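Below you'll find the structure, written out as structure tokens, and then a few comments.
For this view, one protein chain was removed and the others were kept in their places.
So that you can tell them apart, the chains are marked A, B and C in the order they are listed, and the count of residues begins at 1 in each.
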Amino acid sequence: MVSAALFWLIHVVPGDPGRNALGPYATESQVAAWNSAHGAEAGPLEGYVSWLAGFATGDWGVSLVYDVPVLGLVMGRFVNSVALGVLAFALLVPLAIGIGALQARTEGSRGDRATTVTLMTLASVPEFVIGVVFLIVFAVVLPIAPVRATDGLGSGVVLHVGAMLLPALTLALGTVSIVARTARSSIIDTTRAPFYRAAVVRGLSGGELFRRHVARNALGPTIAVLGLCLGVFIGGSAVVETLFGYPGLGELLVTATQRKDLPVLTAGVMVTGFVSLAALLATDLALAAVDPRVRLSEGS
Amino acid sequence: MSVVRVRGLSIDLRSPRRYRRVVDEVDFDIDDGETFGIVGASGSGKSTIAWALAGHFARHARVSADRLEIDGLDVLSLDRAALRRHRRAGVAIVPQEPQRALDPTARIGPQVARAISSAEDSARPSVIEVLAEVGLDEPESIARRFPHEVSGGQAQRIVLAMALARRPGLLILDEPTAGLDAVSREAVLSTIGRTVQRRGSSVLLISHDLTLVAAHSDRVGILVDGRVVETRPAESLFSGPRHPWTRGAVAIERSRDAAARRNARSAGRTVVDADGVGVRYGGRPVLEGIRLRIERGETLGLVGETGSGKTTLGRAIAGLIPHSGEVVIDAPDVPPPVQIVWQNADASLNPRRTVGQTLSRAIRLLDGQTTPLLLAERTGLTADALDKLPHQLSGGEKQRVALARAFAGRSAVVVCDEPTSALDPHNRELILDLIVQLQETTGAACLFISHDLAVVRRVSHRVAVLRDGRMLETVSAAGMDVDARHAYTRNLIAATRRLASAGAASPHGSSNGVDSAAMDGSGPSSVSPDTGTSTCR
Amino acid sequence: MTSADAVLREPRRPRAPAGADSAREERRAAGGVLIRRPTFVVSALIVLAWILAAIGWRWLGIDPYADTGASLAAPSADHWFGTDRIGRDVFARVLAGSESVLVVAPAATLVATVLGTVVGLVAGYRRGWIDAALMRVLDVLIVVPVVVVLLVVVTAFGQSLPVLILAIGVLLSPLIARVVRAQTLMETGKEYIESARLQGERPSRMLLHELLPNVWPQALVQATLCVGIAVFVTATLSFLGLAATPPSPDWGLAVSENRAFLQGAWWTVAFPCAAIASLVVSVNLIGDNVKEVLAP
Partner (left out) sequence: AGAHGADGGVYRVPISAPGSQIDPLTASDQYALAITGLVTEPLASLDADGVLHPRLATQWSASADGLTWTVELRPEARFNDGEPVTATDVVWTFESIIDEESPSPGQTSFAGVLEAIEATDELSVDFVLSRPFSDFPLLFTGPNTGILPDGYTPGSWLEEPVGAGQFLLTDYTIGQGATYVKNPDYWNADEILLDGVELKIYADAQAQLLAFQAGDIDRIGLTAEVASTIDLADYDVISSGFNRFDALVFDVTAPPFDDETARQAVAWAIDRPALIEAVYFGNADVANDTTFFPDYEPKPQGLQQRTQDLDRVEELRAGRTFRFTITTSYQLLGEVIQQQLNAVPGFDVSLDVMTTEEYYADGDVVPWLQAPVTATSWAKRAPTQYLAAMYAAGSDWNASHYDNPELEELAAGFDATTDPVQRQALVDEIGRIQWSEVPAIIPAYSKSQAVQSTRVEGEFAGPLDFYTGYDFSGISVER
């Protein structure tokens, strides 16, 4: 269903793959010839059916722009995006939950409010500004990271991680605010719950309280939000990848849209879609694992 | 020697906008091994005091006290570590809403185990032992469940078990039996009594139930609007109350036993006819083969221990849950035939709609011939209540709104589910009167659910007894004492009787109230039908 | 009945604070509380200032397009925020830029809120296959890469304002729908809904009169979050050359156009950035405060 909607949408994009491939100097008949040679002139419906059949059997077609098989191209980029996404996620989770927990502990204080405002400000400054600042500082002023991530990838572990760290951090920073907010408020909610009070007067220490009671209960909403983030991260962020010259899927998809590279676009969107769905599913599973009430309502 | 010494304790709590004095210059002592009772209306600050003794205060609370000592420790000046030690070793609290006092994400077993391990006592009993101790039937099964999978009464016992297992020096019981029927209540109280005696603990017993507190305390403090208005020995509570609140409450408790509803009903046609009704929750049968009929203008009382399926039956009759068997509501021309007055009035009113809106909508939908104002007046609400939102109403007022709504039109059947369990004597009486009155004027058939037999008999024509999801018998409310066939029913009658007489006669002044004669050694199962009836007048 | 009964008909009990006796006064009182919260007041003033700027910049004699003669001049008394690449006054552009932001972001948020609330309410209330179907659709909206979809939509239907507003609105609606649905599920379990159902309440009234009043605080907070995201998304679209078109003084566009001047002429980027941040943060803080007061 998703694929159908998308396929249709992509087909109404004005512009012509043949024209894009051949450039403005080519003649009409050249463009038409190119289109028929690349199967780009079939109507949306037949195109969709044949594409779907191919997709299912692993024949994802050939990129109209790059002239290479889509499968390899998309999956290669996809692996990179996953790596970046996972790293960003690994940065995000402890950072956001740590900040959220700290804020919850100092709820209502100046520090709490200041942190909220700072995080929101960070989140509202576009990624491409934060990213550029990072690049200026870490790639130009103190050159410890490459300007273009691809220059660092594959050239030694240190450079490799260095090349991924900046984009991952940029990616993570945008969402820290939302996750920290959720963590903060659900921790606060938990500490207001009667069972928390009951545990407190049983004389548990702060650490025990957090481990045994707060963590599980407050994790629910946070996991829900994190699931969304994970999906977005793994699907690749066009802006961050573009900015850092990181060879990820998001960047590929934006280019594919602009150039109307149908096979790449559809395959890429499908892959991100599947991944994000998987992330949502994982979220639900994780939720069920921490909160038995969810299990009950799903089961019945 | 005093274990607890409180002088000039004042607590101001911040309601959303401003501070309000909730506990006002309270003084009391609890001696070693003594049971001190606190009674008072809902919202008078009882729970707040309870938590204060454990050194816990609501956020933004302003606390001042000349003295707040337990075992000679000044609770207010303890540092974190010392406070933790005090909580681990010195006090245990059984909170008022037991279900919510359990961590919803963890199974019962581990929770209890943790509570036990946090006690500084070398001889730790096992989880199963602890649960069995408080009379839970299938401790193994319970230990494996999550808190939302047990009934309110079971939760209450679990929380109690957690507190008792820790053998604290000071045991704080906040409404420990509110959700329990008379039989379970006796069992629970005797368990408490045994444990307390063994350990020599002091007890703070909090309840809005004068009879209960009088029967199980040595001394009783009366709390009205955050002030201790009088402190008396338990035995003289019913004999010479001074404060108007106490006098009023005592009067009501005295008349409590005033037998069953007397007015006969006009025999009418059968409105509710249920046959073979069964309900399962996730495969577990909760109700089985229920048969009942209610006629027009009749009130059928439904009693049974907690978790026996009373609420479930009410919901099945209203058609709110899937069930097997047949429920026929014979009410032609009445579009919404069944209304429910829920146990928890608070949750049953839309928090964002004013009373007026709620009532006028109910009149429209239930095809009533009245106006919100008339309806309000009939249920004893003042006109200005119509403009208020539920949270601006007192508990009793909320109950009345819920009743007014249920009786707003021509509904043929009204299910009243525990409408008084959370109310102090004054409010309870008002509501019961109202139900009788409303039902008489509208002629609706009524299913009245409660675990309190005395209350049920006040309003019902017939009483049905439910146990473990099966209908044991249905007897007439008036002739119940004689007609009851089943041992369980007889137990229930006997236990209720004892409870009532304990308050009305206020016979004993033992040194340790909890360990009183009424429950000494007599578990519920050992009460024979004979003893049950013999106590009866 | 005993004699004490007369006295005790209306037992003394804690009352709601004086002055908050009716629902209307309650609301007024909530307003009073808000006014006393510094974060709320400051945020409200900032948002108000931007709204005024958006409406009134034309009458202030501000020209965001004119060449002032000096290009890339640093902030000074003449040009408070400096000038840009082709000599336009950055201060004038930031003021005028509030206009487009305050059209797209709130409108998209409105679309998202209305759509999300309706979907969330219906899904949460009806449950069953309707819920499942709606939630799958939402999942789809969540899982597709936002920027790519916007890119496709905008190229397909043109770069007009309504298209942009609708597209962003639809894409953001799951954020609201999910929260509203969760809240609705919770509320639906409560007895007041069952009571209404027992009274035979019509579904539409059930959703609008019974459920909506109880879920909108959550929706509101989520909506303020959406305003921020909408501003951010439009800025990102500008980065990809898809949202506002030059020479619009749109903030997002300004930031993305001038980002290469970050080192050479920081003021061309920093001030529009600060403007975005001030608006987004203020709107969020207002949402937080309203939530804290209305639904504590």
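FYI, contacts are C-beta pairs under 8 Å (C-beta built on N, C-alpha and C of every residue); 3 or more make two chains touch, one makes a residue touch a chain.
Small disclaimer: the values here were computed from a predicted structure and weren't measured.
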Omitted chain - touching chains that are shown: A, C
Selected residue (touches chain absent from view) among C:98, C:155 or C:183: C:155
Residue among A:61, A:146 or A:235 that touches the chain left out of view: A:146
Identified contact with the non-displayed chain, of A:126, A:203, A:247 or A:268: A:247
Residues of subunit C in contact with the chain not shown: 65-67, 71-72, 85-88, 155, 241-242, 245-247, 257, 259-265
Absent chain, residues of subunit A that touch it: 14-16, 18-27, 29-31, 33-34, 65-68, 73, 132, 135-136, 139-140, 143, 146-148, 150-151, 242-243, 245, 247, 251-252, 255, 258-260
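Here is the rule we use: only the chains that are shown with their structure count from here on.
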Topology of the chain contact graph, where touching chains are joined (line, ring, star, complete, other): complete
Averaged-CA centre spacing for the pair subunit C and subunit A, given as whole angstrom: 23
Whole-Å separation of chain centres (CA-atom averages), subunit B against subunit C: 45
Residues of subunit A whose C-beta touches two or more other chains: none
Subunit B-facing residues of subunit C, complex: 2, 4-5, 7-9, 11-14, 16-17, 20-24, 26, 29, 33, 190-192, 194-201, 209-210, 213-214, 293, 296
Touch list for subunit B against partner subunit C, complex: 15-18, 20, 22, 41-44, 224-225, 244-245, 247-248, 251-252, 255, 318, 320, 335-336, 338-340, 342, 344, 347-354, 361-362, 365-366, 384, 387-389, 391-392, 394, 396, 402, 405, 424, 426-427, 430
For the subunit A and subunit B complex, residues of the former touching the latter: 192-195, 197-205, 212-213, 216-217, 290-293, 296, 299-300
